[in-house]
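Missing here is one protein chain; the remaining ones are kept as they sit in the complex.
Up next is chain A:
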């Protein structure tokens, strides 16, 4: 890649982490062998096998659910709420104490730049536990009646894009509200969840309150379909979300879904271009674009299209793609060979359908899974790359002339997770934000997250919220 400056490598040491050659399942406070085959988890930046991971079978999931039920009935349910809170405070503190270890392990297993795992994923995960810890003994003030009750056992299935952070989004509110948990981490990124199991032990969390069952789709299905699970929470693709909604239909299970997105990032002609370009880059290249709320459709007002694109290309040219553990890296590795294949396929379709592909001159490592930051211009709203979630560092650029056209194009999607607005005019921000059918709207910023701020989608991006007072509703039965 052509660079304004030459950077010396600044690798973060991986010696802080100690990856075991193999891991079992974390059930009832103990690591136990899985009864199925094992699977390998690899470093997507090198294709090196990091560890052998147990694959949970239906019988394993059943043991985990039984442990969670026991813990719910005997320990966690009856516990004084303030004490539940104290356990969560302990977990938050241990996550902070071991933050560097978690950050390095996350980057190794996921491929994301250490700058992001260190500055975003891990601190936010700790913040989620800290925030929810305080709720544990104040649930009567959450707007769900004077004495809202937990559902019982929560079955949770999380994705590979923010492995520890998604764990925190799921586990922290579930525990704070008095539920116990069976969590299935993503197939390709189980390591930080398994390290989290060790955190639970250091915190002396009672056995069975948190159970972690690794595996792939079949393991997740066993969690979702287990008849003694009361509450199902899933983050992942809309396709899997549909099958989960079908699976829990007609049961007593309560369901929340956080699914895909195809967010519009709308740039008006009065926007400060340099700031907007930073926001566009943050919107689509943060975490290699493996973000459900990524700003993957840039809607730019026609009069500033050329200026924005020129500036954006200049900025993308200075992004550093490579070793996730290098502190200078902006864009890390694509998480898996499968995901890389999907990104390549959709990008090829984009070109075949007539959009124009631009990529910076960019040297990619020989081994591992890599895709350069990519911008498609001349994209029409009917193109696949304007409709399908790519879940990679691929931006589709469309134009508009009037605010009405911007809103119509932004809302022209089956998704409704997030959106961005860039303009100096405050009244326009509020008017556009009001008309966008999306759960999170970032005005003059993008991809900001906070445990106090409810996150979740409209339409086929799912239902239920995570974070804030609203997020508690997913884990509580209202009382009257």
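By definition in this document, a residue touches a chain if its C-beta (ideal position, glycine included) is under 8 Å from a C-beta of that chain, and two chains touch if they have at least 3 such contacts; residues count from 1.
Everything that follows uses one rule, which is that contacts and distances are computed from a predicted model.
Participant: Any idea which of "Fe-S cluster assembly protein SufD", "Quinol oxidase polypeptide II", "ABC transporter ATP-binding protein" or "Aldehyde dehydrogenase family protein" UniProt assigns to the chain that's been left out?
Facilitator: Of the names offered in "Fe-S cluster assembly protein SufD", "Quinol oxidase polypeptide II", "ABC transporter ATP-binding protein" or "Aldehyde dehydrogenase family protein", the one UniProt assigns to the missing chain is "Aldehyde dehydrogenase family protein".
Participant: Which is it among A:104, A:136, A:229 or A:440 that touches the chain not included here?
Facilitator: With A:104, A:136, A:229 or A:440 as choices, the missing chain is touched by A:440.
Participant: Identify the residue among A:147, A:204, A:274 or A:478 that touches the chain left out of the display.
Facilitator: Once the missing chain is taken into account, the touching residue is A:478.
Participant: Among A:149, A:357, A:387 or A:469, single out the residue that touches the unshown chain.
Facilitator: Only one of A:149, A:357, A:387 or A:469 touches the chain omitted from view, namely A:469.
Participant: Need a quick check: the contact residues on chain A for the chain that isn't drawn.
Facilitator: 127, 143, 238, 241-243, 245-246, 249-250, 257, 259, 414, 429, 433-435, 437-445, 448, 450, 452-456, 458-463, 465, 468-470, 473, 478, 480
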